[in-house]
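Here the complex is missing one protein chain, while the rest keep their positions.
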Amino acid sequence: MSKTLFEMSRKGRRGFRFADEPAAGPVDVAREYLRKAPPRLPEVSEPGVVRHFTELSVRNHHIDKNLYPLGSCTMKYNPKVNEDVASMKGFAGLHPEQMGTDVQGALEVIYTLEKQLCGIVGMDAFSLNTAAGAHGELVGMMIAKKYFQDRGESRSKVLVADSAHGTNPASVQMVGYHDQAVPSAKDGEVDMDVLNSSLDKDTAVLMLTVPNTLGIFESRIGEILELAHARGALCYMDGANLNALLGWARPGDFGFDMMHVNLHKTFSTPHGGGGPGSGPIGVKESLARFLPVPRVRKVGKRFRFDDDNPDSVGAIHSFYGNFGIYLRALCYIVRHGAEGLRRVAATANLNANYLASELAELFPIPYGKRCMHEFVASGESFRAHGVRTLDIAKRLLDFGYHAPTIYFPMVVREAIMIEPTETESKETLDHFVTVMKQIAREAVEDPDLLKGAPYNTPVRRLDEATANRKPILAAPLNCPEA
Amino acid sequence: MSKTLFEMSRKGRRGFRFADEPAAGPVDVAREYLRKAPPRLPEVSEPGVVRHFTELSVRNHHIDKNLYPLGSCTMKYNPKVNEDVASMKGFAGLHPEQMGTDVQGALEVIYTLEKQLCGIVGMDAFSLNTAAGAHGELVGMMIAKKYFQDRGESRSKVLVADSAHGTNPASVQMVGYHDQAVPSAKDGEVDMDVLNSSLDKDTAVLMLTVPNTLGIFESRIGEILELAHARGALCYMDGANLNALLGWARPGDFGFDMMHVNLHKTFSTPHGGGGPGSGPIGVKESLARFLPVPRVRKVGKRFRFDDDNPDSVGAIHSFYGNFGIYLRALCYIVRHGAEGLRRVAATANLNANYLASELAELFPIPYGKRCMHEFVASGESFRAHGVRTLDIAKRLLDFGYHAPTIYFPMVVREAIMIEPTETESKETLDHFVTVMKQIAREAVEDPDLLKGAPYNTPVRRLDEATANRKPILAAPLNCPEA
Amino acid sequence: MPYLYHTDEDRRSMLQAMGLTSEEELFDGIPSKYRMNETLPIGPGFSEFETIRHFEALAGRNSAAGDMVSFLGGGIYDHVVPSAVNHLSARSEFYTAYTPYQAEVSQGTLQVIFEYQTMISRLTGLPVANASMYDAATALAESALMAAKATGRSRLLFSENINPRYQQVLTTYVTQQELELTPLPATADGGIDDAVLRKSLGDDVAGVVVQTPNYFGVLESPWRYRDAIREAGALLVVAVDPLSLALFQPPGEYGADIAVGEGQGLGNHPNFGGPLLGFMACDQKYIRSLPGRLVSETRDIDGKRAYTLTLQTREQHIRRGKATSNICTNQGLVALRSTIYMALLGETGFHQLGGICHAKAHRLASMITSCAGYSLRYPGPFFREFVVRCPVDAQLIVDDARASGILAGIPLAKYFGDDSRNDLLIAVTEKRTEDDFNRLCDLLRKT
Partner (left out) sequence: MPYLYHTDEDRRSMLQAMGLTSEEELFDGIPSKYRMNETLPIGPGFSEFETIRHFEALAGRNSAAGDMVSFLGGGIYDHVVPSAVNHLSARSEFYTAYTPYQAEVSQGTLQVIFEYQTMISRLTGLPVANASMYDAATALAESALMAAKATGRSRLLFSENINPRYQQVLTTYVTQQELELTPLPATADGGIDDAVLRKSLGDDVAGVVVQTPNYFGVLESPWRYRDAIREAGALLVVAVDPLSLALFQPPGEYGADIAVGEGQGLGNHPNFGGPLLGFMACDQKYIRSLPGRLVSETRDIDGKRAYTLTLQTREQHIRRGKATSNICTNQGLVALRSTIYMALLGETGFHQLGGICHAKAHRLASMITSCAGYSLRYPGPFFREFVVRCPVDAQLIVDDARASGILAGIPLAKYFGDDSRNDLLIAVTEKRTEDDFNRLCDLLRKT
């Protein structure tokens, strides 16, 4: 247990000083404006702050430590050079209100990345302004809404695969649309009959994830999109799983009208313990005029922002989105080139299939003979011993692995969703298999061992129920200080 | 246990590639020059290298983790801004053979740091070229030798306090001089009688550490140095303990002719797991002409290197010493200013005295009513229980502390030498005392517990005997690969 | 390929283990008509060194505010970023970690969020703060939606003094849900018109959204109309500049229901406007309508204090279409940086910094107004940013100053059209010196 900063605080300690402290005189303003006492920030020395955060940091699992088999999250290696590029003063020090002539390099970065993403996914235009995948989805829905308004059609339903990420239906709801789930058929793909009957005149958008959350490429994708288009709906692809396709197939070619890409998954930008990410939204030419403002245009050899677009859904970020993330993603693309990206996808799929085939005996994979970048196994057979997938996941932590995504997607019972990514070695995969086999043995021989796991982690299983009932969301103002 | 890089190696893996690899054709040279096979460096991917070194790193104790009570080592906080300054491209990217006009800023850094060190210790000239404390001592001895050669005197003995650091006598020996130990008297200071009788015509140098390794300031320092001077000897101060004096007293004022300073102790430059450090050597005016070449001169507003000094002991480094370390030290000085440095010494001494007074009951301090920046306690009372100081030190590791320096200096039995430094909080000191008290209790109640310690460290006590008898200094060429 | 482990031999043996002979087969699931035949149009890969050179060249085509004398603000401020913030946030334990869903191995991130929430709570004076939003603009927009949801009402009043970029985003978000927006115009002193506000209130009003200090740097006084809003059953939503809270009354004290703001200035480089840090705090009452992640203190089964994500039923991954928002990935690492920053400054340092910026801004304002032809556009009290009415087109001044390496401010015509042609928005941080002020004034006098 680490003390909190507030418990370390000692009145009068200083971690940072300013040159002109004497300059700060009394504030000459009507009393009502003034704060009674300065905010109670903790008072810690610089070495104290350094030790505190260093200590906290080592209580994290992280990609530089070991495998993160989190399905749907694409926890790949975050190249160090990305960070160097993003911290160059000529980028990090740019103020967003600087004049165009001072930011030509930055505009070129945006412009180039947009063009490259177009090329990679087969879309005609991209906006990078969306700060995360969900933000991209949201703008996708806004575009659909504008599109139908423009056509004078009133549609309000969005079909979303039942195995879709939670942000999909949530984004739908944010624009006043409502979502309807499309179940998976026995083969793990979209149920064509249900789709056919659900795709009605009220359907604005069909929203699919390809490959889907089971790691399966929709084999009837062409048919599906044609059907949706025939019914007048737009087709949106959640591109969070793009890693599986890089250089091998392009969603634009399948017929999708829109999609977002998660730079913080496919393009190796770090997750930062929860963010920042970046979720660029790409569209076909016919929808380009609806993209958010501002957009970057190239006029002759100069780049400039274009705010002037009456058809746009509007602004969706204070400025131009998470620029620092674009740099990392572009750096990643530049490093790989066309052939490199293709190898990324091939290797991601190779690792997933290899792992799937090694694990399948003990952890059956109900859907799909072959997966793409991820797969969903089932821990159901261990329920007979009173062991749930949660227990298996927690036990994995004891071996220095992060847990896979579990209980999702719902179509698989006791789901264990695994995406190893391409930046893992065969040795790591083999060792992971060995550990999973050991856990499977333990589940049978000593189920309580699993139910009590983890044992070797900084803390053990948490009392989440109490946290939900009586959340403590901040340290008390009167907590004991040092 | 971590695999070694060699065990992780897999033929054909690449962690780094170059742009022009195709350019590397066969080498057109007589066969006898060629290597039969390239050196067997391990083949590891970039993420593999990152994980390996990240994993190794967390097996270290370090100053950003917790207290390092190592006496004589001044393990203080290493300010982060120092690192920023040292990595500025305008410094890090400088080649030492660049022309003077291209390196004015770097020369100014050297010149300024020399001047500041002069001011801080009361010497007239400094050379920064010496790469560590021992290197500074060595040059000190060289200077003495030149000095006496110059005077036509042949002296060859150097008097060194028995509590001196091992580098002192070793440096003496490096110039063909021989060392003679001066024992400490009962008060922990130099034994004046022995000194008096040892200081003969053959004595070239009297080498003292002030405050000495017991943390005691030689109260008769003026007398001692006068005596040595009267006998024609030079007086050298090992300045590794300068932290105790900053801004309060200057060795030059005591009468020392020469001294070195450890930038990696007093001036906060990081120890780097063993180096690099920097051990500038300062001298009084009369000895300045003997300093190593090159020196930096200021001529008008320009700085330049001066190689041309026939009296110099010569060059002692490939170039100008550990320049990257000067930047950090100068940054530290600039941040503190005169008043700040004075506070550093006051606080270092405050912390040491406080800790000494809190520990003294259980761990008596045989020498000195009051110490300066460090003190030497004794763990002798625990020998009755079969517990040695080593056991106490090892047990401390279990509580997340580094061990103090032990069994040194030899004048204290079961010595425990502690230098907390100024960058530790009262809370840390108090907690350290609590832990020491607990260990003292354990020593009495459960001595075997201590003898088996540590328990919570990445590895436990090591078999050093076998390592000495049959050292394994490299991984075998045929170690199993991944 | 960079970053990959596999040797050719690895690939062969892995394929073999699956009974495959080529990697192409891994893509058999993709109908052949959708398999790409051409290579991606992005050229060959660069070595790391070429990549660095490439981006250095791009960066070289920028002139960063950080290297000039900058008076640019408008939501993004050029404050000193302490070295320790960069060093600590560069620990890969933080930046390469995933969202802390697996609490047992994410205590580092979780405790940081808990500390961040506490700090935001203490700054704003509101008891609940979430783990971050994308930026102030989206946080503001989401709080408007939140007010609508919490009240079941459909109209929102908003001040026209709010950062125009935030207003745009507010509009984009809010109009999706067929909510109505009623603008509150500014008075001559730069604040909002209290009387208009009162008149605009009604039982369809979900919330009133104001910003203080507002875009023109002027401090609003929401306590004056807080009761009226409460009586009307609406929520008071306030966008604040976090640093202003070092000196000025916090939202919680005057009874705001929701406070949001931009945390970029708290230890983050401007980064051309992103990543930013939207913070969001609210009264206990609205906790179940709050978007975004929340961390709670709890215990593990051994009784050890620990932290975990909580109240996740508000969130999309549990509640899907019924979630309070669609937000998932947030701005965690930026929040970490700001937490480190606030810890370094502490109560005293933060208060000092607020005071320095305030004093310097007022110093510069008085220097400028003593230049012939220049006056303050608004008489209201301000913190560290203010609008100057210039004798000429502000753009001319900006262009002139740029030639001398000074970024004089934001010419307001950009957002407010011709009426504001001579208005220049000037921000002052602790980095600016008396010398900088003199240089700027010399220029103003010449123009």
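Order of writing sets the chain letters: A, B and C. Residues in each chain are counted from 1.
Note that a contact is a pair of C-beta atoms (placed from the backbone, for glycine too) under 8 Å apart; a residue touches a chain by one contact, two chains touch by 3 or more.
Since the model is a prediction, treat every value here as computed from it, not as a measurement.
Under the touch definition stated at the start, the shown chains contacted by the missing one in the entire complex are A, B, C. Contact with the undisplayed chain is limited, among B:L206, B:L291 or B:I333, to B:I333. If you put the hidden chain back, the residue from A:G12, A:P26 or A:G152 that touches it is A:G12. Only one residue in the set B:G222, B:P364 or B:G386 touches the chain that does not appear here, and it is B:G222. For chain A, the residues touching the absent chain in the complete assembly are 10-13, 16-19, 45-48, 50, 54, 79-81, 83-84. Contacts to the hidden chain, counted on chain C, fall at residues 47-49, 52, 80, 82-83, 87, 90-92, 430-431.
To be clear about the criterion, only the chains that are shown with their structure count from here on.
When C-beta pairs in contact are tallied for each pair of chains, A-C comes out on top.
Centroids of chain B and chain C (each the mean of its C-alpha atoms) stand 46 Å apart. Between the CA-based centres of chain A and chain C the separation comes to 20 Å, rounded to the whole angstrom.
Residues of chain B found to touch two or more other chains are 10, 45-48, 50, 54, 79-80.
Counting only residues that touch two or more partner chains, chain C has 2-5, 10, 46, 48, 84, 86-87, 92.
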